[in-house]
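Only one protein chain is missing; all other protein chains are in place.
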Amino acid sequence: MDVSGIYPALTTPFAADGTVSLADVKHNIQKYNSTGVAGYVALGSTGESVMLSRKEMDEILISVKGVAGKDKKLIAGTAAESTAETIERTKRAAEVGYHVALVKTPFYYKPVYNPDVYLKHYRAVADASPIPILIYVMPLFTGVILETSTIAAIAQHPNVIGIKDSGGDVRRIGEMRNETNSSFQILTGAAPVLFPCLSMGACGAIMALASALPEKCVELYKLFTQGQHEKARDLQLQLVTASKLMVSELGIAGVKYAMDQRGYHGGLPRLPLQPLQEEQKNSLTRLLATLEPVAARA
Amino acid sequence: MDVSGIYPALTTPFAADGTVSLADVKHNIQKYNSTGVAGYVALGSTGESVMLSRKEMDEILISVKGVAGKDKKLIAGTAAESTAETIERTKRAAEVGYHVALVKTPFYYKPVYNPDVYLKHYRAVADASPIPILIYVMPLFTGVILETSTIAAIAQHPNVIGIKDSGGDVRRIGEMRNETNSSFQILTGAAPVLFPCLSMGACGAIMALASALPEKCVELYKLFTQGQHEKARDLQLQLVTASKLMVSELGIAGVKYAMDQRGYHGGLPRLPLQPLQEEQKNSLTRLLATLEPVAARA
Amino acid sequence: MDVSGIYPALTTPFAADGTVSLADVKHNIQKYNSTGVAGYVALGSTGESVMLSRKEMDEILISVKGVAGKDKKLIAGTAAESTAETIERTKRAAEVGYHVALVKTPFYYKPVYNPDVYLKHYRAVADASPIPILIYVMPLFTGVILETSTIAAIAQHPNVIGIKDSGGDVRRIGEMRNETNSSFQILTGAAPVLFPCLSMGACGAIMALASALPEKCVELYKLFTQGQHEKARDLQLQLVTASKLMVSELGIAGVKYAMDQRGYHGGLPRLPLQPLQEEQKNSLTRLLATLEPVAARA
Partner (left out) sequence: MDVSGIYPALTTPFAADGTVSLADVKHNIQKYNSTGVAGYVALGSTGESVMLSRKEMDEILISVKGVAGKDKKLIAGTAAESTAETIERTKRAAEVGYHVALVKTPFYYKPVYNPDVYLKHYRAVADASPIPILIYVMPLFTGVILETSTIAAIAQHPNVIGIKDSGGDVRRIGEMRNETNSSFQILTGAAPVLFPCLSMGACGAIMALASALPEKCVELYKLFTQGQHEKARDLQLQLVTASKLMVSELGIAGVKYAMDQRGYHGGLPRLPLQPLQEEQKNSLTRLLATLEPVAARA
């Protein structure tokens, strides 16, 4: 299972009454189908999965699967805090037809979650999963950073095919490259360092930024694979600026607003996540204007 | 609604097949009923609520309510990451007969959760709640510390009656005492500083330690209210040692094992939380032996 | 050597040309002599010692010693980053007539300073020192927190008589009380928790706040030793407010400005520490006005 390439971390669109809008889910996927992305990641952090019911999750998985291009890899976020529920969600994703499960570290009881706990958790999930799994490390939201040696130990399991590392510490890409087998696939979740991560041996990325700007992310990936390092760097610098405002400062509401500006159906996030204020909308609109030429070109 | 006094943060007992054992829930409550605790807190962090389904939560709420002594205050943890689900859970707790809702800070998207977001969230929940609410700050697990000024702003709402602060920073008790009305009730969640927190103006505590050692925690509270400060200090020093091993080092598995040793039904936590190893059990057993005389006296 | 009681962490007054004003040093000490403080701490963090030359340090030590009341304990900050220079400075302080050396943890190379490094460092200094030493832990400025077990190991040395802990974590006072001999003297450096620290077994304090408000700090200490816990609490709550503005927010410039308002010679700090702005001065003046009655009463 090759998971290289660029994946949007899908947002979850909500209708005016606050329920999940499956029609908008499908609209977005159909539009993404022609952008060159390698596939889709449903129910990740950007998808507000921590705010969704199990029933909503299930409907989203089915909707995305239903309209995704046949060439697209389908990855489902399946982590729960307990091992048992993580397994249950993973099996369900497999049943719906997902190719890979993205399994975030448990994190709530982090003071007692030592490396051995993580190793046992991932082995149990990988043993039980009908589909291959990716480790998912998301320090900004979870407070958990797995040591490279822990990742390398988990990576020994034949059903663990790689990692999504959203920490953005490029040094760790190098450490993982050194301490895991070359078949272990490293995806970054950090748009501002996509190019450096690829340079160090990552094979792709799962990013919120790719939900709003899929063409630009795909273009950067292609420039890298074609060895056009200077152009890649120039585009990366644009994405540093875009990601800083849209993702780091404005968060999911920013990503969704940018999607709205570009023909996707982003909409509003669930509370307590707040809608953008006028001034924030204007900043984002100005930013998108500076990026259009490249996006149009792609 | 006076919430002063000592509350065990209830653990959730599981049967051999991993399901919630409501019989054990009831056993524990019946035994606690005669210990002098002021009431019960169901579905808190110690209750592994982040690992429970909504159905399990509901059954636990009903079971605790069913056997709790008539004089006991009933507090339900009702926080979810979304405002809407928090309100839904809070209303359900009120319906079941709980007196107070304990509302933990949303935390997953903490980089964009500024003070204003917290203010709006708590106001929305307090507006909608049929019962009074307590703010719940749990930095160790959530990574979120509310500024005292934010707490003071939330405390303006007439349906917000106080806070459970598990941060253990005694200075903040003083700041809250200075910056909120004297009717704002401060409960600490930090057993190692129970006595100093009471000295600074807290009116009680909700603690994992009180699930295994309710008599000692109640005794310390009484010594304080009786002005026996030296005895209170001596007992506090014992609880520093007990809490360090049982709660900080061994976590929920430690609390549950200690409960088992003392006639409660603790059992094992849900994975990935691990059962204690033999050596850990022995340390805990030795610790409990040193504490027995006082516990017996209480 | 009994170091119980309240000690001002002395500031260093500078003349208009930026040099140390020894005349002002002496003025301040003479004024403090009648306030009930137990002694003086020269060359601590509040004394801007990291900005002083060795020659300036020496002159300050001599000046303070020259005018200190005969009943006052004299404590000198003698830490340098290297063990050898720390010993050299400690010997010099002894030679000048200081009773105790306050030895801050080395901290610059903290990633490789493990507990064993600290144990060896303190043993070497304690072995070489003609006078007893106090460990000094200052997490806010150094980033270093010694584990209680490390402190307990260092405390085995007969020439180590105690600790100044500026971390403000009251739980640690309890842990130290449990894990060290009763002769080990614990001084807090955290004014907002002076009363709780005393309640848990500290025997005094070395505080920046006591440089501007020595009478109030001494009064709180006396209220505690007289068992007047409610009055102590009320005064502590005032000091929480005072310390938050004067020390935490405004820093050394705030302490010095407050000293100026109260008849001491504070003056300006060395750059890059900035003088207060008008608005800050006004806030501080208003705060001092609310405190005057108590200070006058003391």
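For this structure, a couple of remarks:
Labels for the chains are A, B and C, by order of writing; each one numbers its residues from 1.
Rule of thumb we're sticking to: a residue touches a chain if its C-beta (ideal position, glycine included) is under 8 Å from a C-beta of that chain, and two chains touch if they have at least 3 such contacts.
The structure displayed is predicted, hence computed values, not measured ones.
The missing chain, though absent from the view, touches A, C when the full complex is examined. For the chain missing from the display, the contacting residue among C:102, C:194 or C:250 is C:250, taking the whole complex into account. Contact with the chain not shown here comes from a single listed residue; of A:5, A:132 or A:192, that residue is A:192. Across the interface with the omitted chain, chain A contributes residues 168-171, 174-175, 177-178, 190, 192-193, 195-197, 199-201, 227, 229, 233, 236-237, 240-241, 244.
Touch with the hidden chain on the side of chain C covers residues 18, 45, 50-51, 53, 80-85, 106, 108-113, 116-118, 120-121, 124, 140-141, 143, 248, 250-253, 270-274.
Just so we're on the same page, only the chains that are shown with their structure count from here on.
The chains in contact with chain B and with chain C alike: there are none. Using the mean of the Cα atoms as each chain's centre, the chain most removed from chain A is C. Centre-to-centre separation of chain A and chain B, using mean CA positions: 35 Å.
Separating the CA-averaged centres of chain A and chain C is a span of 50 Å. Chain contacts: chain A has no residue touching two or more partner chains.
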